[in-house]
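Before I ask anything, here is the structure I am working with.
All protein chains but one are shown in place.
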Amino acid sequence: MRVDGRQLDELRQVHIETEYIKHPEGSVLITVGDTKVICTASIEDRVPPFMRNQGKGWITAEYSMLPRATEQRNIREASKGKVTGRTMEIQRLIGRALRSIVDLEKIGERTIWIDCDVIQADGGTRTAAITGAFVALVLAVEKYMTAGKINSFPIKDFLAAVSVGIDSKLGEILDLNYIEDSSANVDMNVIMTGNGQFVELQGTGEEATFTREQLNYLLDLAQKGINELFLAQIEALGSIADKIPAQLKTER
Amino acid sequence: MRVDGRQLDELRQVHIETEYIKHPEGSVLITVGDTKVICTASIEDRVPPFMRNQGKGWITAEYSMLPRATEQRNIREASKGKVTGRTMEIQRLIGRALRSIVDLEKIGERTIWIDCDVIQADGGTRTAAITGAFVALVLAVEKYMTAGKINSFPIKDFLAAVSVGIDSKLGEILDLNYIEDSSANVDMNVIMTGNGQFVELQGTGEEATFTREQLNYLLDLAQKGINELFLAQIEALGSIADKIPAQLKTER
Amino acid sequence: MRVDGRQLDELRQVHIETEYIKHPEGSVLITVGDTKVICTASIEDRVPPFMRNQGKGWITAEYSMLPRATEQRNIREASKGKVTGRTMEIQRLIGRALRSIVDLEKIGERTIWIDCDVIQADGGTRTAAITGAFVALVLAVEKYMTAGKINSFPIKDFLAAVSVGIDSKLGEILDLNYIEDSSANVDMNVIMTGNGQFVELQGTGEEATFTREQLNYLLDLAQKGINELFLAQIEALGSIADKIPAQLKTER
Amino acid sequence: MRVDGRQLDELRQVHIETEYIKHPEGSVLITVGDTKVICTASIEDRVPPFMRNQGKGWITAEYSMLPRATEQRNIREASKGKVTGRTMEIQRLIGRALRSIVDLEKIGERTIWIDCDVIQADGGTRTAAITGAFVALVLAVEKYMTAGKINSFPIKDFLAAVSVGIDSKLGEILDLNYIEDSSANVDMNVIMTGNGQFVELQGTGEEATFTREQLNYLLDLAQKGINELFLAQIEALGSIADKIPAQLKTER
Amino acid sequence: MRVDGRQLDELRQVHIETEYIKHPEGSVLITVGDTKVICTASIEDRVPPFMRNQGKGWITAEYSMLPRATEQRNIREASKGKVTGRTMEIQRLIGRALRSIVDLEKIGERTIWIDCDVIQADGGTRTAAITGAFVALVLAVEKYMTAGKINSFPIKDFLAAVSVGIDSKLGEILDLNYIEDSSANVDMNVIMTGNGQFVELQGTGEEATFTREQLNYLLDLAQKGINELFLAQIEALGSIADKIPAQLKTER
Partner (left out) sequence: MRVDGRQLDELRQVHIETEYIKHPEGSVLITVGDTKVICTASIEDRVPPFMRNQGKGWITAEYSMLPRATEQRNIREASKGKVTGRTMEIQRLIGRALRSIVDLEKIGERTIWIDCDVIQADGGTRTAAITGAFVALVLAVEKYMTAGKINSFPIKDFLAAVSVGIDSKLGEILDLNYIEDSSANVDMNVIMTGNGQFVELQGTGEEATFTREQLNYLLDLAQKGINELFLAQIEALGSIADKIPAQLKTER
């Protein structure tokens, strides 16, 4: 049995609260078990220098944790004066993933800043951040559609992320919490679209390895979890979800 | 009339939610109007080098804003690679204020880290941070008392902070929101103890000045506001509030 | 009796030597007891980005200490690679204070850089810096008036600063030296204009508090000291002092 | 046809020159087509603080490019004053991968520093770095075995890495050069051991996605390329290769 | 006898391999005994801000060592986040020296970036860098001449550098290797042109001094060594060497 009593293929309780912060164009608080992340989407009417005069937009992401989101207090990156390698990896991952399901030409020469701030951490913060940031992004875009600043809905498909892993005793498990993540032999983050394609796959065997068969079973588990995350996103988005053109492989 | 319909001497709605984050020894979400700050208190069993072997503890504070806590998105200090002057001033202020009402010898050679993270800003973030951090600090200390790690209750008095200012049309006003703060001629932050003494007074006339008479009326307003903040702290702390020895000038 | 034999309400010996450095538009060496600060004012014919095209100027200040201005050698901030919180607070304070008595529109789209470098420290360096910087600023502005680059005298009033504090044995004292400052319960910096108004008030009870009555007596002491500082400024400025329009509360 | 005339499943020319630099315990120059990387392994007789007193060693990696390894000159990270996110990701990847095939207890409380410096870049620098670093690591460890400082051979298996990707016209291809990498829809880095298990899998569809079927074919291609890389490693290592206990799935 | 068996006035074996890296406009690998430096010259079609609109070009240099170029591994400057004083001194020296023999007007408003990366160090890395960088610079310039981007050959004279020093036992010696450099009382770097003039002279007696007579003999040794370096440059450059107008004091 898992430490929190879940089945091997069971996701933690997921909830996405929209309009959590008043200033951003889009914002949510996503809760996955004890992991809580504030995701905001802010639209700026210009693009970074390397994107200028290409007639399309850009999406970039930043990620941070409150110092006491974790069991032990972490030193703030602002105090250290630099962003850690882990944070940079996560930021780049979130940005890449979101760009894959947005038609950047439709948003015009604008930058959408995604901010994911973990206020409480219990494993899976980067995947929760992606799943929540997708909703904040859609809300921000919808606000610009309503205001007539964007003419055509630029979101091409749903996007969600989940972790899977291999525990030395239990085998393959879905949606690892912090304790499970700390002891897992293999850890994999999977990001998929609503029509069942991969956007990103990052599997790591820290001081361990995994076979092709194990990989296949991990991907089946991930697909199951991501289908459930899509339902949570649809519930949070309400009727806006209908504007997303892609067919979900699972029923809405 | 004030932009949000308040009386000149009227505080915004205040609420302090305790145990907001699960990991820290003490944590609150303080809400003052549309200003929301997560305050946590983390206890570490050692002191910084300059305090070693003195048989007493230390309290230090850090302050930050989520990038989109404000109307315009702010660049993260971690991305800039340095903490701004404004942040440093606020951090030093919070630390100094809290140290003034704690018997540092009673907490032993420990450091209490206060983290104040503004998730939504509408003026008065530093005073809300101090008022909330006081409660988080008391909760953390109480947890250590209960666990037998601290033998004698080290909190000597209540502590709360409020802003007052002078508007060119309305005159002296209590608890400025962001719009009021932006247009005020004079801005003053007042930090007081439960027995009515000053801990810190910072009055600034940016491109303006103020008279001794105006100063006196501003201090009267601040006293009124702070008395109401004590009541919110007492409500949040429940029976723990009774352990604080100082007499409140106002009735509890 | 005070450690240096002064009366409780007695200022240290003050002297302001003008034209101390040959290159800057304005420069002084201000000596307050054993505290010595070189203050220069440099005029640059452009404003920072956030001030452009507003038809007015800007005043900004920097503050530093020589490493051995103090009893113990301090590590240079250039070597540390960053400016400390204390320095930033002081820099912001000096800039704000000077801007309050200058008509920024009259100086045109120019930046006046104030540099305050403490070459010997014995308490009260920030207040000495402000008092000296005022004179350097007036000299620089006068040089630009004479050269016909500024048409109307932009200085609206005198400006000086002093510290007051509460000693646990002596009570309220004026103009604390380093030893007094280190042991004072309460430390307050007061910045006032020639016509007797406050520009800035910063009172701090580090691990202590103070009453409204004590505050009132501290402000009386500060007013006395500042009146004497105005006389030192007038002596240094000579006939240029007559161009400052405000009435001094005290006789010139 | 591919831009350089290769078959879709054809690796570039690979050569690993050992003892390339005289000072390090192990060093190679690995050449994969026009990509050239100097890999060194340096053994230090202590571990980082977080590893102390655990009776085992640590392996950490650093990666850099000469400024003109690329078509356009890159600014040095030393001049920028910080390491980019891309570099940090690669460094972490190399370190994790190498740790997976080393018995860290057998190397004792020592740190092995892997330095991968790209002197000429034409795509696949991170996978070349891993493939070359493995050989440098084995050479360094062997030198310590010969010197009697390590008693038992700590390398558990072979390790090599290759990139695969999807070109919009050609479909799945093995070992992308820079031009192919720039235009590929999907880019995947695969790190495997000699006995055919995965150590790390990183597949990214920047502004694109990929199906489960495509993933399976990409992994087949990667396995083919990695088998050939093992042969190059065996040729470079000579008789030392026989000390590596794992069975290669492919014949040696 | 010297540690490596050389005569007191004997240079180490010198070899300059051209076109070492494929991307840069000019590149060499210079080998002086066991010291190996990759020198590249990159031409950028603009100048730094302080050189704009002066109708002439600029040459700037950067220098670095691979971490394990030395006996003990060095921490990367990128990891430290700053360039050391030693590196800055060397970078400034290389740039100054090369600018002295180039007609900057003839290269137009372009910057030539010189990158010197030491891959193996055994003393004399800065002088080897200058001697090699001269060849890379000439190659880059010749490429631009051939492409018709530069009309008139801008190299005015040859340039090479060597170290000389005083050993406490052997006296004056030419071209110190690392062991000799570590124990020398006096260390001098001499940079000269083909027609026998000095460009730079840097003589240092770390915890020692030297007389005018010793200086004179050191300069004689340096002249001898530099003459031999010119021959190695001529061999590397082939017929391009004939375009350099200055007369060599020594026969070509």
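By written order: A, B, C, D and E. Residues from 1 in each chain.
Everything below uses one rule, namely that a contact is a pair of C-beta atoms (placed from the backbone, for glycine too) under 8 Å apart; a residue touches a chain by one contact, two chains touch by 3 or more.
Owing to the predicted nature of the structure, the values given are computational and were not obtained by experimental measurement.
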item: Which displayed chains the hidden chain touches across the whole complex; value: C, E
item: Given C:18, C:31 or C:64, the one touching the chain that is not displayed; value: C:64
item: Residue of C:83, C:101 or C:248 touching the missing chain in the full complex; value: C:83
item: Residue numbers in chain C that touch the chain omitted from display; value: 21-24, 27, 34, 38, 40, 42, 44, 62, 64, 66-71, 73, 76-83, 87, 113, 115, 117, 119-120
item: Footprint left on chain E by the chain that the document does not show; value: 82-86, 88-89, 91-92, 96, 99-100, 104, 188, 193, 196-212, 215, 219
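Going forward, only the chains that are shown with their structure count from here on.
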item: Selected from A-B, A-D or B-C, interface repeating D-E by over half of its contact pairs; value: A-B
item: Of all other chains, the one whose Cα centre sits farthest from chain D; value: C
item: Per-chain CA centroid nearest to the all-protein CA mean; value: A
item: Separation of chain B from chain C, taking each centre as the mean of its C-alpha atoms, in whole Å; value: 29
item: Junction residues of chain D - those touching two or more other chains; value: 82-83
item: Inter-chain touch pairs (all); value: A-B, A-D, B-C, D-E
